[in-house]
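Left out: one protein chain. Kept in place: all the others.
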Amino acid sequence: MSGWWARQRYLLDYASASLWRRKGRNLVLWAIFAALVFILGSVILFGSAIRREAALVLRDAPDVVAQAMRMGRHDMALASDIAKLKSVRGADRIEGRLWGYLYDTSTDANYTLQTPSAHAPDLALQKGEAIVGEGVARLRKLSEGKHLFLVSPAGRLLKAKVKKVLSPESALVSSDLVLVSAEDFRAFFELAPDQFTDIAMRVRNPSEVGTVSGKGALALPHYRFITRANMARTYEALFSWREGLLLAIATGAILAFAILAFDKASGLSAQERREIGILKAIGWETSDIIRMKLWEAGLISVSAFVAGMTLAYLHVFAMSAPLIETVLKGWSTLYPRFALTPHVDALQVTTLAFLTLLPYIAAVLAPIWRTASADPDRVMR
Amino acid sequence: MILHPPILALTLAALVSAGALVAASAFAVRLLGRWNLASGAQSQIDLEKRTYLVAVALRFAMAVEIAALVLFVFNADRMSAMFVGAMCAVGALNASVYGFPALFAKIALFFGASLWLAADIVDARGRDYPLTRWKYGLLIALAPLALAEAGLTIAYFLDLKADTLTSCCGKLFTSDRPTIASEMAGLDPRMALGMLYGGFGVVLAGAALARRSARARPLYGVVSLAFFAVALAAVVSAISLYVYEHPHHHCPFCLLKREYSYFGFLLYAPLFAGAALGASAGALGLVRTPASLAHAMPAILRRMVVLSALGFAGFVLVATWAIARSGLILTG
Partner (left out) sequence: MIELQGVSKIYRQGRSNEIAAVCDLDLTLQDNRVTVLKGPSGSGKTTVLTIIGCLARPTQGRVLLDGEILSGLPEKFLAEVRRRTFGFAFQRFNLIAGLTAFENIVLPAYPLAPRFDTLKARALELAETFGVAHRLDLNVDDLSGGEMQRVAVARALINDPRVVIADEPTANLDSERAAQFLDIVATLKARGKTVLMTSHDPRIWSANVVDRVVEMADGRIVEAA
């Protein structure tokens, strides 16, 4: 094993020197490779960051949401309707939710005002208390114990003491969030005590969701029932279509790159051919040359991969992906404003490696072999 | 069809490795008809040159396949969020009839490719490449498997739909219907662990025997595969329970998740290595030792047997550690 590694080190040494001697030629390939990784990496990182945000939204979403409808528009749900739903078998944890949006003129931003669920005791609030998202805290320069002042469109003032700032686990879920007590919420938006924004239901058995929402629709014909699976599919359809489109274009780019790599690896200079011949004549074997050439390919591709990946990371998470934003704009209709939470996992890196390193290595294998299997007696002829 | 980047990557990997194997087996057919090492003719020299390409391409394909196996399971786990009722890889694999067959084909191809690699390493030690015909015969046999694997993988991805209702691992490993999975899960944990440790005793005895006697090596290969099955049964029926600290969570896939700090990799890597080495040593033990390998081949096979036993020992050690540190008490 140590002998094997010692041999690889010598071959690696030669390979890196050989790359360096032809740096101009290799740099072009390196730069193209890095650019390809950068673009693909941006798409994949962006796509999976969005997916992750959506998954976090969905994870906390109730199994079924019932929205009251009037003249085809979303209307307030009534406490009496919640009572009717409680008779539907299979549904448990039925609660009315209070949430709404508030445009804050002082910071020129949209906030989501919401009351905490009765089933989240760690978020429970008294009158006059609030929990704010990380984004709100930043804009308003808030921290625990300070006071938050909000003015409703009708001119009502809300003053609440900040109990907690939510951790930025997911920017989309919590960044613009302001949690207040139900009493404050109703007073602020002037809601009657029996009014709710909508109704959330949990269903114990996942395969019963369809049946339960069907029964619910019978009990409350003027309500619209949206299951979590409906939401997931809507997200998925939107993501897949756009990401798929980009990836289809990227496939073409990968193919073009593989052809370029194949061409570069096949078209050796006379000088390089002569070198291989010399190496073979002085005692190197075909497999030594193949290994050396694979080291070359490995050095180029892995370093370009790391560089491209790092740039893609900065592009997506530090700069919110300005270069691919136009193509992916559809997503921004779902989320008016956001900065993605930095998140990279092994699956994405492995995927990107498969999509870039694999075609490259596959494309250069045959040319490398052809180079390496030159007859050793050629230098003497 | 769900167009995720990992799905694209896995499809690409399946196509590349199946392509490599099919091209190599087409070459193998040509080689079997013409191979004559004693000849100095140009056609023979060209054949020999091309064996280098086959060797490097197959090593590449094998590396791709191993990585793809891991990515496949990981991706299935990640996709489970999209299927109603799925909570881990099992649900996502169950979302199509092709899911589990694709996984099994990948595992079978892994063992086949390991055997080929072992044969290639042994063969290269003999000055007359004595196993060449055997090795390329095997390659031709592996090509349909590689095609099936690629076909099943692609069929699986094409068949996936986001609204499929599937069942999670809790369903698969409960015993209301007599499936292999439920039988495995229904196995009494005490008995499964007894079989595991007893089986490990047999492995050690078999390895000691196969180290000394060439005739015992095929037997050791059989023992390796049997122990592989026993070990998987033990994972499903007992070890997973200890890891999850839950008396009814039988799932061999959730182990690979981040929640269990990727414990499954620590568990499966030595098990797969041990089984692949043991089975390959066993299969090569069936080949009559050629004169030019009289010294090298037994030495390599002995080393493979020892490494295989070490792999199994690693698995048993990791499993025992998981049981020992678990808060769950099943057997008193």
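By letter and in written order, the chains are A and B; residue numbering begins at 1 in each of them.
Here is the rule we go by: a contact is a pair of C-beta atoms (placed from the backbone, for glycine too) under 8 Å apart; a residue touches a chain by one contact, two chains touch by 3 or more.
Not measured: the values here are computed from a predicted model.
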{"item": "Shown chains touched by the chain that is not drawn here", "value": "A, B"}
{"item": "Among A:G24, A:P121, A:G267 or A:G283, the residue in touch with the chain that has been omitted", "value": "A:G283"}
{"item": "Which of B:A26, B:I45 or B:A205 contacts the chain that the document leaves out", "value": "B:I45"}
{"item": "Options B:F27, B:Y98, B:Y129 or B:Y242, residue touching the unrepresented chain", "value": "B:Y129"}
{"item": "Omitted-chain contact residue, chosen from A:R21, A:K146 or A:K159", "value": "A:R21"}
{"item": "Contact set of chain B toward the excluded chain (per top definition)", "value": "37-43, 45, 48-49, 124, 127-129"}
{"item": "Touching residues (missing chain, whole complex) on chain A", "value": "3, 6-7, 9-11, 13-14, 17, 21, 271, 274-275, 277-288, 375-377, 379-381"}
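In the analysis below, only the chains that are shown with their structure count from here on.
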{"item": "Touch list for chain B against partner chain A, complex", "value": "2-6, 8-10, 12-13, 16, 20, 49, 52-53, 55-57, 60, 64, 67-68, 70-71, 74-75, 78, 81-82, 84-85, 162-163, 165"}
{"item": "Contacting residues of chain A [partner chain B, same complex]", "value": "43-44, 47-48, 55, 58, 206-207, 209, 229, 232-233, 236-237, 240, 243-244, 247, 251, 286-287, 290, 294, 346-348, 350-352, 354-355, 358-359, 361-362, 365-366, 368-369, 372-373"}
